[in-house]
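Below is one structure, written out as structure tokens; comments come after it.
A protein chain is absent from this complex, but the other protein chains hold their places.
Labels for the chains are A and B, by order of writing; each one numbers its residues from 1.
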Amino acid sequence: MRIKFPLMAIGLEIVLIVLFGLFVEYETDPSIFQQLNNTKPTTMDKFLELYPLFQDVHIMIFVGFGFLMTFLKNYGFSGVGINLFIAALGLQWGTIIQGILHSNGKKIQIGIRSMINADFSTATVLISFGAVLGKISPIQMLIMTIMEITAFAGNEYLVGEIFLASDVGASMTIHVFGAYFGLAVAGVLYRSGLRKRHDNEESEYYSDLFAMIGTLFLWTFWPSFNSAIAEKGDRQYRAIINTYLSLAACVITAYAFSGFVEPRGRLDMVHIQNATLAGGVAVGSCADMEIKPYGAMIIGSLAGIVSVLGFKFLTPFFTAKLRIHDTCGVHNLHGLPGVIGGLASIVAIALGASGTSSMTIQAAALGSSIGTAITGGLITGLILKLPIWGQPSDQKCYNDSVYWKVPKSKQHDSHFHEQDSHNQLEPEP
Amino acid sequence: MRIKFPLMAIGLEIVLIVLFGLFVEYETDPSIFQQLNNTKPTTMDKFLELYPLFQDVHIMIFVGFGFLMTFLKNYGFSGVGINLFIAALGLQWGTIIQGILHSNGKKIQIGIRSMINADFSTATVLISFGAVLGKISPIQMLIMTIMEITAFAGNEYLVGEIFLASDVGASMTIHVFGAYFGLAVAGVLYRSGLRKRHDNEESEYYSDLFAMIGTLFLWTFWPSFNSAIAEKGDRQYRAIINTYLSLAACVITAYAFSGFVEPRGRLDMVHIQNATLAGGVAVGSCADMEIKPYGAMIIGSLAGIVSVLGFKFLTPFFTAKLRIHDTCGVHNLHGLPGVIGGLASIVAIALGASGTSSMTIQAAALGSSIGTAITGGLITGLILKLPIWGQPSDQKCYNDSVYWKVPKSKQHDSHFHEQDSHNQLEPEP
Partner (left out) sequence: MRIKFPLMAIGLEIVLIVLFGLFVEYETDPSIFQQLNNTKPTTMDKFLELYPLFQDVHIMIFVGFGFLMTFLKNYGFSGVGINLFIAALGLQWGTIIQGILHSNGKKIQIGIRSMINADFSTATVLISFGAVLGKISPIQMLIMTIMEITAFAGNEYLVGEIFLASDVGASMTIHVFGAYFGLAVAGVLYRSGLRKRHDNEESEYYSDLFAMIGTLFLWTFWPSFNSAIAEKGDRQYRAIINTYLSLAACVITAYAFSGFVEPRGRLDMVHIQNATLAGGVAVGSCADMEIKPYGAMIIGSLAGIVSVLGFKFLTPFFTAKLRIHDTCGVHNLHGLPGVIGGLASIVAIALGASGTSSMTIQAAALGSSIGTAITGGLITGLILKLPIWGQPSDQKCYNDSVYWKVPKSKQHDSHFHEQDSHNQLEPEP
């Protein structure tokens, strides 16, 4: 850590600056320039028109995902801090790698749409980050960021440009992809010590409230996520309305099922923080289709139920039987609801809701997303397992003091104290 | 709780899906379609034009109100969590009930304006929630949500469509209505045990900071709340400017009077969290009128003063003498400032600031809002008092562990510990 992480980060930033210098320029729109004379204002208006949606997505990535991952009592600095690092790195790399694929050999143009797509590309890594939260080091996350965004961009190009599948809110290309990629990495990195619940693998009262900041910004701005790159007009309009309704319905079923599955009907913060968002994931693939308002609500309701059941029954099963330890339960928030989203788009097309894709194509897109994610995740996991990166030992799991200077008051906390002595922390000045 | 709350929530969601299936469709604008050929883009542009204002309101409802109610030291999960549940349920029910009233027998159209109005309808319940915070159960809140939004929609239809009163920022139809509805419910549910201040009826240092998240998002986005459904152009423009100035002036007087009324001039977080927002409430009814910038500042200044004085002198009086216990002091943030708002609109019309309403109509609108709220609140309170819902006992008040699985560290907190033993909490796995 002492030298490797800073050096790799600096090296990467230099490479990125060189790549931007060689290949990236500000967006212009030559087709419009030729048609009209006063077209520049038109281009600009489109920029400002999408800018509020971009900013909503931007907040989701940095504030939403960041605070959602502060729920662990001794890992909040890493949750929100590594999230910031990954996302800032990922959006630069995403601009390059998506740009290369979409630029047809010309220079890469950076504009409002590419900025939205770059933010999207970081979302996949942030989802996978949830599966390995507290178990891998910043340097491993850095490597995973580069690997995953590359794989994501390839799959997204295949699904969107070759298959021409419908996936406006990216249920498949982002959520399914990010979840199964993360699970594959977590599977490769599994250690038997993770089976027994770690002392630090818990929330505190206030860490749960910090996580709710993340949940609520994600929840509120999700309609922007699902509509930001939708076709202008009716489709974008529907993407917003459908996502709004799906999320609202999802909250009701998530609360209800959280009460059902918990002893004495008590609600579980883990479900509220996560399962209430499943409706946004699940409606993503067909958000811009004519699925009717009640159709969106049915999708959201199912997603809320499946997500809570996943947290209650599937996550313990994954840890104990499949030897896959999923810290945040991303399978329940992104994986399963994303699969529901892919299936919902197939059903929607079967019922005649849209004419731009076919059932076979949607199935192929879902399959491609799962397949590429698992393959990419396995390869990445093997690379991360190389001894050169160092491996956090079990006792250092979920512990900010391994990577951060923590305030003295926190060091006196019992769990920190114990581990700090193991780590032979230098005395504070 | 074990079964009733989940079953009722699921049942309601099924009913809502059926109602949406029967009566709701995506908005189209036939009048424009007939006039022009390429009008669809125009409609869509309007959608995206109002979308940022909708998102500001959406954040106010879910983040603003949610975190504002996390100030109690042992009731933060419920504050932000039940807020999310109520608002998600309320916006679905609000879409239906407002839609029925405004659709003239045709299908209900859901679009950007109906989404803003649905969010508004939930605000009334969230205001009333503040009056009963910590004293009623989630199942009672669920019932109150349905009852109150129904009453709200009726009064709003009367005031807006029949009276044609001016109430652009809804000082009367939302703030006055929500406050007096909540106070009426609180009055019916009063128990003598509430007179003595409950051990849990206090904030902690960090719970106060969480509440400031709510305050600041409400404060910053309030100009959007007061202008979102304003007539396009000058009026919307003025609604934004007047609210911006009223809030700024209100902050100054709220701080000053907080210093005046507290021993040794110390500022009280309760005033800062709440009274700084009174300027947004009070300018609501006349925000779009030509009240001049300094007029807006006078309204805001008065609201800040009245609100602080209300917290200091009126709330204790209400508890002790009127047997109405108002947990968050919604009377001081929404009730009194809302009445000021109604009166300000009358004065503004008297001074010739607007031509769309009359003093009599404004007075009738204020009267109707107070009357409907108190009537509706009394009826709702009586229904909530029925023994079938169960009643939280005094000792369970303001206590998250009654409804939530709380982290172990919080259970060891002295106040929780004591109550947990009463509740015979099952040991954690």
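Operating definition for what follows: a contact is a pair of C-beta atoms (placed from the backbone, for glycine too) under 8 Å apart; a residue touches a chain by one contact, two chains touch by 3 or more.
All figures in this text were calculated on a predicted structure; none of them were measured in a lab.
Within the full complex, the residue among B:185, B:249 or B:373 touching the omitted chain is B:249. Here one chain is not drawn; of A:77, A:157 or A:190, the residue touching it is A:77. In the complete complex, the residue from B:140, B:224, B:362 or B:380 that touches the missing chain is B:224. Touch with the hidden chain on the side of chain A covers residues 1-3, 5-7, 9-10, 12-13, 16-18, 20-21, 24-27, 40-41, 44-45, 47-48, 51-52, 55, 58-59, 62-63, 66-67, 70, 76-77, 80-81, 84-85, 88-89, 91-92, 110-112, 115, 138, 206, 210, 213, 403-410, 426. Where chain B meets the chain that is not shown, the touching residues are 49, 52-53, 56, 73, 202-209, 212-213, 216-217, 219-221, 224, 232-234, 236-238, 240-241, 244-245, 247-249, 251-253, 255-257, 259-260, 262-269, 272, 276, 290, 292-294, 297-298, 301.
Assume only the chains that are shown with their structure count from here on.
With centres set at the average Cα position, the gap from chain A to chain B is 33 Å.
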